[in-house]
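Taken from a larger complex, these chains appear in their original positions, while the remainder are omitted.
Chains here go by letter, A and B, matching the order in which they are written, and residues are numbered from 1 within each.
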Amino acid sequence: MTFMHQPVGVYPGSFDPIHVGHMAIVERATQIFSKVVVGILENSGKDPLFSPTERADMMRELYAGNPAVEVRRFSGLLVSFLKELDAKIIIRGMRAVSDFEYEFQMALMNRRLYPSAETVFLTPKEEYLYLSSKLVREVVALGGDVTGLVPEPVRVRLEARYRSSKGRPAAD
Amino acid sequence: MTFMHQPVGVYPGSFDPIHVGHMAIVERATQIFSKVVVGILENSGKDPLFSPTERADMMRELYAGNPAVEVRRFSGLLVSFLKELDAKIIIRGMRAVSDFEYEFQMALMNRRLYPSAETVFLTPKEEYLYLSSKLVREVVALGGDVTGLVPEPVRVRLEARYRSSKGRPAAD
């Protein structure tokens, strides 16, 4: 039984929007790591639905009462963000075979760019295995109800976004 | 920055024999967890090459100088072993798509049997992605050289086993 500095885990992603599958990973990660930094990727390469600011705001609101979760935005290489945080652990959820090879590729490249970096994969609950932000956006865009798939304040903003601006990407 | 009791990780497997891919997982796991318990599964359901005692001996020899690694044998459900150790983290290496669904199935079943159990997947180095104990056994059985794929004392015992007893499963 040792008492020591416990590593920080960084959970990077676009979170556009955050859904209950993400939240399950955050919750599990806080059982393992003393601090979980949720890293919101700014340069996600495609027109986002919510701006990085909006995404960070929603995330912070969600984890306002949880001191183990810190929300940060980052751009550039993930390993640069890790070094900046003096962290080494990357947390990723793994859901399905289609995730698998992409995640492997990223884990191996990140290790090459930063040999101390270690990617740790967690598994969401069965019922979230097939949930993705893209699918959530598509369902809302077509008028479907995503209650239970995203946290309630996110659902409200999602529906407002699609009703008022027809899903037009946000300027930041 | 918090100082707290860091969780114990349990790395279960048959390790028949241990190879360098396993060792890479143990090494990575000790960067994340203060203690890594290597759990050698006794009831692996098929005739083992090395008995559980032999496998535990080789493993203990290997990690003799590393206080962060503890070698234990277990039989029965993995979650019972976890409870006995007062541990919640299961460590598994994930190499390839063929591992993926089996590992998922086990992770989800273990969570069902013990809701606090959390399976954490780590990724070995690229060069070990296609290495398995079964392949090591097959190569040695056919007279191939596994130098560099297993630790040296294991290689010596492996070759002795196949030379003298024609791979006859060990009685314990």
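The working rule: a residue touches a chain if its C-beta (ideal position, glycine included) is under 8 Å from a C-beta of that chain, and two chains touch if they have at least 3 such contacts.
Treat the numbers as computed from the prediction; the structure is a model and nothing was measured.
Sequence-identical chains in the complete complex of this entry number 6, based on the file rather than the 2 shown.
Everything below uses one rule, namely that only the chains that are shown with their structure count from here on.
Note on chain placement: the centre of subunit A and the centre of subunit B lie 31 Å apart, centres being C-alpha means.
Interface of subunit B with subunit A (complex): residues 1-7, 28, 31-32, 34-35, 88-89, 94, 97, 100-101, 104, 107-108, 111, 116, 118-123, 125-126.
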